[in-house]
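With one protein chain removed, the remaining protein chains of the complex are shown where they sit.
Right after this comes chain A.
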Amino acid sequence: MSKKNLIVVGNGMVGHHFLEQFVDSDAAAGFNVVVFGEEPQLAYDRVHLSEYFTGSTHADLAMGTAQWYADKGIDLHLDEQVTEIDRDNKQVITPKGSYSYDELVLSTGSFPFVPPIQGNDNPHCLVYRTLEDLDQIRASAEGGKVGVVVGGGLLGLEAANALKSLGLEAHVVEFAPRLMPVQLDADGGALLRKKIEDLGVQVHTEKATSAIVEGEDHRLRMNFSDDSHLETDLIVFSAGIRPQDALARSSGLEIGERGGIVINNQCTTSDANIHAIGECALWDQRIFGLVAPGYTMARTLAGALNGDSEAAFTGADMSTKLKLLGVDVGSIGDAHGQTPGARNIQFNDGANGVYRRMVISEDGKKLLGAILVGDNGPYDTLLQYALNSIDLPASPEVLILPESEGGAPTLGPDALPDTASICSCHNVTKGDICGAIDAGCCDLGSVKGETKASTGCGGCAALLKNVVDCELEKRGVEVSKDICEHFPYSRQELFHLVKINGIRTFHQLIHDHGKGHGCDICKPAVASILATVWNEHILATDHVALQDTNDTFMANMQKNGTYSIVPRVPGGEITPDKLIVLGEVAKEYNLYTKITGGQRIDLFGATLSELPEIWEKLIAAGFETGHAYGKSLRTVKSCVGSTWCRYGVQDSVGMAILLEDRYKGLRSPHKLKMAVSGCTRECAEAQSKDIGVIATDKGWNLYVCGNGGMRPRHADLFATDLSDEELIRAIDRVLMFYVRTADRLQRTSVWMENLEGGLDYLKQVVLEDSLGIGEELDAHMQTVIGTYQCEWKTAVEDPEKRKRFREFVNDERKDPVQQWTQERGQRRPVVETA
């Protein structure tokens, strides 16, 4: 029997989810599956779209891979728009041809609504939905200073975040009297507005745009109906979505009055062989603009096509939990209290920026809805009460009061019924999770693999972990914190074993406390601990085999097996003579040179055997190793400070050099970065560093545990107006406490987030010496500083250590695979085009 054809039009998140659900089902064996996508890329995660501006690529956001589609035998047509459905002949038509279908699935999504405002066709008027839209926004932002988002809803605020991350002064213009009018009430909206304005995004509510004209100071001017105006360089419309139903409309399918392809409970349209899912579909006069209901429709349709008579879409929970511009916002169920007789309990803490509202039933027993702004802590608990109709405690207000005022009883995972939905993206209940554990899953990873829980939007990750941990514990399984298969200990426990037992080698540690021979996880971790505690040379005989290649050869391995070299340039201050030496050495060895983000110079392309020769020359010119290869202090960035700058109030360069010289060589769980700014203008960007110092007219403000990179975190203000001595003592203790208690490869930002008691606790330990270990931390730091050596100086002076730097121990030849080409006047490796 020949196969039938199933065609899916639209390759977005919901369309992809449908394929995931369908292709492995029994019915799929009877179909050839063909997919058409209008965009040139595979389906990607639109929920996390703004991450595209902070470093994520399409590959990071992609839902699947071309390989997956090929493996599943799906015929994928990207960049091919379906222009017509010929229902009489059961064919879809594209510019490239016509294709027969037996079953047709429309998952065409939605398009952004652009209000009919005069001038909205200007090339700098854009929308925010696809990666191409984002590319256009990025292009438009070039050379611009100000960006406006029209629409203060969920997506609009996401878009404002995107504009902000592009470095624009961002504005939000909203027609309603408050932000997120659908999800929030007046008090919640007001607090959200204040928080967002504190972050530098300006909010304009009750503004209707009447026209967009040419601007005077910027590209555009928005004229409002109240005769005020706003100048901007670009406008992003995010005033809601409209179902993409054009194709269905022109083929005569039933369409709702205000748009949307009408579907029944089985997601089938007015044509029995045509189905619609996701944002293009209209169910019970409603469009669902969230991903979870779309996924539910996808599952329903996959079930219905498999003949499951019980498969039905019966509406969806529209509760949402978000972080918008870093501000927590949550909205559950009947947030506005529209149920007859509903009662309200509100908690509004303006000083700490927390607003919470519970909507409860007339009899006070059930939670109907909730609004949270500023802290989503109670969200998971409240959602479970609402979704599962769990009886509220006698004094329900304890659920939203801060802990200090009575202690909020969180709804432990134990109290949830088996029917409680844990992951709404993949419809996983607590019962499913218990089932997976009973079937043999013994850790979080395997539960995720088995049930797919928390692999959608990820919003349930914390709840899932709690449920899994609790259920495992109930079954007597201990939750493992072991570093690897060789040691039944965490990094912190290993640190204590090394220190208390005076252990100085890996062999002794694994002999006394571990098993086997070690691996690439535990060896570098133990090497780092030994270095912190004893500070012996990393190439000492007992330690050399423990190190990652970068530590072994004290340089950073690049993709072709050559290394880069970064000499220390404390505080970014360098003499002309030293600059010339760097240039001369780079020229002699034909090294590619680049300025780093940490105010140093990186020399790329040195072979193993060249490393000691190059370092001999650098050391002779007064350079020291920069530890760019180590889990240790990298740089202390500084602005020029009061010495030159007319705004500087302290000598930031001097302080940066002092700090860099003090902490260079300190081995830590992960790399450390610092910066010192000479005034509040913060040119050294200290608030994105592990340790940040900002000058005041009375001394120094200290910030801790910031991070740039993959997951930026604003540093926390730790202490103010410190003297030089107070500053150094505080940093000594923060660093030592971090080095002693952090996990392997845990940056200070994550360490802080996991530290019980958080910032306040760290302040007590460091500033008030609440644990009575202050002097011990000081003494330990003094030992580390006292035993500092330039590792490269020691290495080049020792013929035994130099032997390690031979490319081939039996042959003088250079590595033969390295091929080079010229680009922009410098040498670089030939890139493989495999």
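Keep this in mind: a residue touches a chain if its C-beta (ideal position, glycine included) is under 8 Å from a C-beta of that chain, and two chains touch if they have at least 3 such contacts; residues count from 1.
What we mean here is this: contacts and distances are computed from a predicted model.
What is the protein name, per UniProt, of the chain that does not appear here: "ABC-type quaternary amine transporter", "ChrR-like anti-ECFsigma factor", "Assimilatory nitrite reductase (NAD(P)H) small subunit" or "Carrier domain-containing protein"?
Options "ABC-type quaternary amine transporter", "ChrR-like anti-ECFsigma factor", "Assimilatory nitrite reductase (NAD(P)H) small subunit" or "Carrier domain-containing protein" narrow down to "Assimilatory nitrite reductase (NAD(P)H) small subunit" for the missing chain.
Decide which residue listed in A:G55, A:G350, A:G516 or A:G583 touches the omitted chain of the complex.
Considering all chains, including the one not shown, the answer is A:G516.
Check each of A:L546, A:C639, A:I691 or A:A742 against the chain that is not shown and name the one that touches it.
Final answer for the missing-chain contact: A:L546.
Under the stated touch rule, tell me which residues of chain A contact the chain that is not displayed.
That gives, for chain A, the contact residues 485-486, 516-520, 522-524, 541, 544-550, 552-553, 557, 559-561, 803-804, 806-811, 813, 815-817, 832.
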